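In this view, the complex is presented without one of its protein chains, the others remaining in place.
Now for subunit A:
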Amino acid sequence: MIPSALFRPAPLFSIAAVLRFTLLVYGIWQDANSALKYTDIDYLVFTDASRLLAKGQSPYDRDTYRYTPLLAWLLLPTAGPSSSILFSFGKVVFALADLLAGWLLLRMLQARRGMTLERSGAFAALWLWNPMVATISTRGSSEGLLGVLTTGLLWAVEQRRTSLAGVILGLGVHFKIYPFIYAPAIIWWLDAEQTSGVVNRKKDSSIKDRLLNFITFARIELAITSLATFMLLNILMYSIYGHPFILHTFLHHVTRIDHRHNFSAYNTLLYLNSADPSASSWHAESLAFLPQLLLACLLIPLAIAKKDLATSMLAQTFAFVTFNKVCTSQYFLWYMVFLPLYLPSSSLLRNPRLGISALLLWIGTQGAWLQQGYQLEFLGNSTFFPGLWLSSLAFFATNCWILGIIISDGASDKTAPRTQ
């Protein structure tokens, strides 16, 4: 077992930082000495875009740049030659974002859940020491920024810093769209009980009273700040970069076909129907947004948000990713960041057999898909059907099962666990 002293903040963050620093340096070495690059292709897209920006061009002049210009702005120091040390600036930013997200997790674990330093450190280590997280950010994928935005959002809400939460929410949606699913959960959570401590659960209050009670200052504050941040950023970017900004950051996600193999259960169907739109009468994928948005934006927040906002956000993200039309392993980071907040009160930990089964199934079905994907991608075997299709469905079913467990845990009446 790991000595609990290591989970105190200083060693906790030192180890996390050393892990990232080592990977970063190793990555620089591998890039310089091997034809096989450590750096993620996406990072080359970001830095190409920053380079264009430095030359006074639009970041959208780089094919497949589908992000907010903020990212290219942020990475401007990388605009020099790729051999320069500054080229890694973005990776350092992403790695620092990881650490900041970890620090916010630690604060939230201690504050609301009243844990000891070591115990909260151990849960934060699930994120901070996670090799997958550290690898993804040091390879230059921007998902780490999403991690800090979503934990920052939750932290601000829990701290009752509603305006700050609104700004983070607006920024997050501008950045990657999906954080909009947290808006209904936070709005629902920000009731009078939370904001002023007034407990008003009279059954006989009229609909009019209830509506009036629903409209609280905090809710309006959040709505206005988030909407204003989101719109201001969009107007700013649109005024500078025009239509390509709207096209690549937002409309692209509406028009994309997503025919290439990925973890999504819809994937094979999307390929099939994109290739011959007239052949199949089954166009279930065109309704895919319904279960996804119903769960992520309405039903899960309704059922869980008031009881446990962090678990609600985890379950919403999990549902959003599971029911999405496209799903790659980077999306898993979106929900992984919430795991340290959920696991302390989770039946997956209380009941180790359940937890291990869930973990093994999650890894196993993913592994089956990866094996089929390898056969296809590298050996050229036609594994689309049935191999890839079945394994993506199995992975989907596993995720639904785990989602059910998270929902049950989040909805159960419980006070913050005090297991020390």
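Some notes on this structure:
Criterion: a residue touches a chain if its C-beta (ideal position, glycine included) is under 8 Å from a C-beta of that chain, and two chains touch if they have at least 3 such contacts; residues count from 1.
Definition applied: contacts and distances are computed from a predicted model.
UniProt records the chain missing from this view under the protein name "Protein PBN1", selected from "Peptide chain release factor 1-like, mitochondrial", "Protein PBN1", "ER membrane protein complex subunit 6" or "Elongator complex protein 6". When the full complex is taken into account, the listed residue touching the unshown chain is A:Ile300, out of A:Leu12, A:Ile300, A:Met313 or A:Ala358.
Touching the missing chain, out of A:Ile187, A:Leu272, A:Cys297 or A:Ala310, is residue A:Leu272. Touching the chain that is not shown, out of A:Ala10, A:Ala32 or A:Met132: A:Ala32 (per the contact rule at the top).
Only one residue from A:Ala319, A:Val337 or A:Ala358 touches the chain missing from this view: A:Ala319. Contact residues of subunit A toward the unshown chain are 32-35, 37, 41, 44-45, 48, 63-64, 82, 193-194, 197, 199, 201, 257, 259-260, 265-266, 268-269, 271-272, 274-276, 279-282, 284-285, 288, 291, 295, 299-300, 302-304, 306-307, 319, 322-323, 376-386, 389, 393, 396-397, 399-401, 403-404, 407-408, 410-416.
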